[in-house]
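Below is one structure, written out as structure tokens, with a few remarks after it.
So, subunit A:
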Amino acid sequence: MTLALELKDLRKSFGRTEIIRGCSLQVQAGERVAVIGPNGAGKSTLFNLISGRFPPTSGQVLLNGQRIEGKKPFEINRLGLSRSFQITNIFPKLSVFENLRCGVLWSLGYKYTFLKFLADLQDANERAEQLMERIRLHKKRDVLAANLTYAEQRALEVGITIAGGANVILLDEPTAGMSREETRRFIDLIKEVTVGKTLLTVEHDMGVVFGLADKIAVVVYGEIITYDTPERVRANQKVQEAYLGSSVADEQAGAH
Partner candidate 1 sequence: MDLPGAVPRPVPEAAGRQAYYSFRPLNVGRWVVWSGYALLLLAAPFVFTSSLALTMLSQMGVAIIVCLSYNMLLGQGGMLSFGHAVYSGMGSFLAIHTLNLVSKGQLPLPVSLIPIVGGIASALFAVLFGYVTTKKAATPFAMITLGIGELVWASSLMFPEFFGGEGGISGNRVAGGHPFGITFGPQIQLYFLIAVYTFVCTAGMFAFTRTPLGRMLNAVRDNPERVEFVGYDTQKVRYISFIIAAFFAGIGGGLAALNFEIVTSEVVSGYRSGAYLLFTFLGGATFFFGPIIGGVLMVLAFVLLSEFTKAWLLYLGLIFLFMVMYAPGGIASLIMMNVRVASFGRLKELWVSYLALACTAVVTLLGAATMIEMVYHLQLNAALGPKLTFLGVGLNARGADSWFGAVFVMATGIGLFEVSRRHFVRQWGEIHEFIAREMKRREAL
Partner candidate 2 sequence: QKGETVRIAFMDPLSGPFANVGQNQLKSWQFVADRLSGKNPAGVKFEVVGFDNKGSPQETLNTLKAAIDQGFRYVVQGNGSGAGLALEDAVEKYNERNPGKEMVYLNYAAVDPAMTNEKCSFWHFRLDADTSMKMEALTSFMKDQPQIKKVYILGQNYSHGQQVSKFFKEDIHRKRPDIQIVGDDLHPIGQVKDFSPYVAKIKQSGADALLTGNWGQDLTLLVKAMNDAGLKIPMYTYYAGVTGTPTALAAGGESQVYVVAYGHANHTGDLAQIANDFHKKFNDDYYTYATYNGINLLGAAMAKAHSTDPVKVAHAMEGLTVKSFAGDVTMRASDHQLQQTMYITKWQKARKGEYSVENTGFTFVPIKQMDPYVSSTPTSCQMKRPAG
């Protein structure tokens, strides 16, 4: 197996506080990894560093063996890494279809062209159309994204993320704010659309985590304290102390 993503002693400080304190991680291609950890541990920050939203203070990020740390988000995206956001981040005044098409365009090589009509780009349109069906928003094709319900917006968020066909996908709390039932359906959807891709996801819902992940990375205080299979992580004493707490988590995990 090849490494899709590798972090080498990644560090990030904001001002004087070091938020990420030397994270190293190796993700095999096609693996599904859940990143868990207490609030403020640095999970979203880790994603921000990987996806180029912030440059790391030190350390390396390798995507398919190529160093990408310090690159701009669009450069990283073009190399095949795409992410979603914890707080919904879509194009509110464009329709669902347009949102998805925006996600598709670059990867099909249309770049900054203004000499071709969008309508003539059969491949882009078909891709966006298929994607829309896959995230089950085809009924809302021409609704402005701002007018979607919360769950639909979350789905669109993930839709845009996978639209470009990136093979490494980072999802930050994709199910936040959804009801149990919606969450369940949504996780199925994520599994379905990321088949064959490398997936990293942040989640607090242990049910989701244990249902989805091949491996779990536990981030505490800016460090990855364990990186292992779900079973072993659950059994890990340190994880229970720092994160899971006692009964609640078990019950939640068991709920599915």
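Picked so that all candidates are chains of the complex that A comes from, given by their letters.
As a convention for this text, a residue touches a chain if its C-beta (ideal position, glycine included) is under 8 Å from a C-beta of that chain, and two chains touch if they have at least 3 such contacts; residues count from 1.
Keep in mind that this is a model prediction, so the values were computed, not measured.
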Which of 1 or 2 touches subunit A - same complex, any copy: 1
Interfacial residue positions of subunit A with respect to candidate 1 in the complex: 51-52, 72-74, 77-78, 82-83, 85, 89-95, 98, 101-103, 105-107, 110-122, 124-125, 129, 139, 141-144, 147, 160-161, 163-164
